[in-house]
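Excluded from the complex is one protein chain; the other protein chains are retained at their positions.
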Amino acid sequence: MENRKHINSILLHLVLIMGSIVMLVPFLWMILTAFKTISESTQMNPFVMFPSEWRLDAFESVMTKMSFGRLYWNTFILMLGRVFFAVITATLAGYAFGRLEFKGRNLMFSLVIFQMMVPVQIFIIPQYLIVSGLGMLNTSFALIFPGLVSAFGTFLLRQSYMSLPKELEEAARLDGCNIGQTFLYVMAPLTRSAMVALGIFTALFAFKDLMWPLVVNTEQSTIPLSAALAKIQGQFAANYPELMAASLLAVIPMIIIYLFFQKQFIQGIATSGGKL
Amino acid sequence: MKLKKIMAFVLTMIMVLSLAACSGDNGSEGSSTDSGTSNDSSSSDSSSSDASGSSNVELTIAIWDTNQEPGLTQIVNDFTEKTGVKAKIQVTPWDQYWTMLEAGATGGSLPDVFWMHSNEIARYSEYEMLLDLTDRIESSDVLDMSKFPQEIVEIYNWEGTKQYAIPKDIDTIALWYNKTMFDEAGLDYPDESWTWDTFRDAAEKLTKDDGSQYGFGLRPSNNQAGWYNAVYDMGGYIISDDKKSSGYDQPGTIEAIEFFASMSKDGLMPPYEVLAENEEHALFEAGKVAMITAGSWMLAELCNNEYVIENGDIAVLPKDADSNRRASIYNGLGWVAAENTDHPEEAWALIEYFGSEEAQQKQSDLGIVISAYEGTVENWTAAYPDFNLQAYLDMMDDLVIRPYSKTTVRWENMANDKMILAWTGDKTAEEVCLEIADEMNALLAEE
Partner (left out) sequence: MAKQAKQKGTNRARSEFIWGWLFILPTMLGLFALNIIPIFQTIYQSFFKAGAFGRGNVFVGLDNYKRMFADESVWQALINTFKYAVVEVPFSIAIALVLAVLLNRHMRGRSLYRTIYFLPMVAAPAAVAMVWRWLYNSEFGLLNHLLNTLGFDSVNWISNPNTTFVWIAVVGIWSVIGYNMVLFLAGLQEIPQDYYEAAMIDGASAVKQFFNITVPLISPMMFFVSVTRIIAAMQVFDVIYMMMDRNNPAFFKTQSLVYLFYRYSFVESDRGYGSAIVMLLLLVIMVITVIQIRMQKKWVNYN
């Protein structure tokens, strides 16, 4: 019995470790390739696994050709902007949809739900035309634009508010708060975990957004990381060490943040899908 | 717990800031406009705008070849020294370049000065997106349009009346070969005596059975630097002079396509999948193929590659045994200015400078490209002394302008897509060519 459990445990770890290797191999390969020379990366007899020397050439070259500082900044603004607006609008709306009763509420909310189910590509062209009509192409505003409001966020926050005890508002009213104050001082603080979840969720997907930045901010100085990476494939086509170096520089900050804030990340994602 | 988080944040910030510090010239320290106040969508980039409104004009230049950026920046700096007008070059890879311009045009903001290509000039001219340079050219005492190849000047001349661009350069095609592989196979290096038949023989001898090395590599989509040249050698053509009919049904054309398709089918080139996944120069640099054809724009890439420096060199293209013709397709880019630029005078000054003998000379000297201005190429070959750059200049004896029409891209893409089938052997070269001819004629009729 004891043995069986032991063997099971070993098998389990074996499976999990094999899976982990599959998860990690691409990252490892990215790292190894980035330190090689072009010749090493394409050499076949013999195949070169590890770089003979850990060169920084590819990194240097890539950093001169692309100003990563700017790319990080653009990406940061993109994420920050979207998180800011999404959280604020969604919190307000979520409270209203979840706790207040007013005419037209259900109709409005069904529009929110509807929007969640529609493929985002439907919005791209008109949104693009709006932004270019405003003359705001190639600005941070353009990047943030689609994220100004968040249907998903509204939905999430509403769930969160609905799960709070009904007595809270009564108590606040007895204390003389109006609805606004009730919201600000009593209700909102209690949904902090949902707000954080939304923030993380929005930030992550803003970071990964490719088509919109590709379409709307075409100048070097205003594109974020995702679009920049897509472009360099045309520029450094066969120079894999440089492509990998650029990729690494693009993913490492996010990975570092992730590693330190793991708990919040995972908690956030779980919350965003958890409460049905 | 909290300390860890603060540390992580600080670490990331340090990383970001240090990269910002040591990465190349980011130029505009101007902060991003996220406060929604429109910067009066001017096509010139926001310079270091001090509130005192000093006219610190900074033009935006758009190009697609990152290899040319360092050299062109030098020329731009010369211009700035002379005139005080600054300009910043932005590189967008070819694949996204036209999309980027179109997006800019739709939003009313094109770069001030940018590269134009024969593929697209018609569209831009028709919609009047470009600054008309005709009068300025006439009254300029710096420019001498007669010094540029007339065919190139013509590309950018709209309906005989408006000149929209100043020629920048020309490019030719030549043959690259791997000396080491030739030595190993006991073959003489390619020279002017080579015909396409000798070429094929050599390719056969250079192809190893184990698939580790192939004689030649060419993608179906590589027309200008590839099969177009052979087409003209063998007596065919791509498009008629009056641009009304396709030349794909010409026997010479079919012969040329068949020549390369058979090389693919006979295994003298890597399997199509390998060609599809890797560009020819990548295969050459990896020692996978012994020969490739490449345009002069590839010099910066090839001549700076360690492997190629050690093993590669350049020769003229083979000629056709019967016609003795050794054609090279050539093309020339043009410098244009946006019609709605906020700084037409400055943009013109920049273009004029680019077209001046001085700048053209420097362009060649720096080895950036073969300048279009007559007589400025003597120093070009010195840019990469280890290589036989002269081959590219020798190819200038028989130049054929890159085939184009008003809607080049449409029939070119169609032809390239179909060409794949000839390479894979799914259709014969003749079938493919006749199909292309039909569709191309239909498209040309619509123009």
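As written, the chain order gives the labels A and B, with residue 1 at the start of each chain.
Keep this in mind: a contact is a pair of C-beta atoms (placed from the backbone, for glycine too) under 8 Å apart; a residue touches a chain by one contact, two chains touch by 3 or more.
In this text the structure is predicted, and so the values were computed from the model without any measurement.
Among A:30, A:168 or A:190, the one in contact with the hidden chain is A:30. When the missing chain is restored to the complex, the residue among A:88, A:168 or A:196 that touches it is A:88.
Among A:37, A:67, A:159 or A:247, only A:247 touches the chain that is left out of the view. The omitted chain makes contact with subunit B at the following residues, 98-99, 102-103, 105-106, 123, 127, 129, 219-221, 270, 272-278, 283, 286, 288, 413, 416-417, 420, 424.
Although one chain is not displayed, its contacts with subunit A can still be listed: residues 9, 12-13, 15-16, 19-20, 22-27, 29-30, 33, 41-42, 44, 47, 88-90, 92-93, 95-97, 100-105, 108, 111-112, 115, 117-127, 129-130, 132, 145-146, 148-151, 154, 178-180, 183, 204, 207-208, 210-211, 215, 225-227, 229-230, 233, 240, 243-244, 247-248, 250-251, 254-255, 258-259, 262, 265-266, 269-271, 273-274, 276.
Rule of thumb we're sticking to: only the chains that are shown with their structure count from here on.
The mean-CA centres of subunit A and subunit B are about 37 angstrom from one another, to the nearest whole unit. Remark: subunit B residues 4-5, 7-9, 11-12, 15-17, 19-28, 32-34, 36, 38-41, 45, 66, 90-96, 99-100, 103-104, 106-109, 212, 278-279, 281-282, 285-286, 288, 305-307 touch subunit A in the complex.
On the subunit A side of its complex with subunit B, the touching residues are 37-39, 42-45, 63-70, 72-74, 76-77, 81, 131-141, 144, 214-216, 218-222, 231-235, 237-238, 249, 252-253, 256-257, 259-261.
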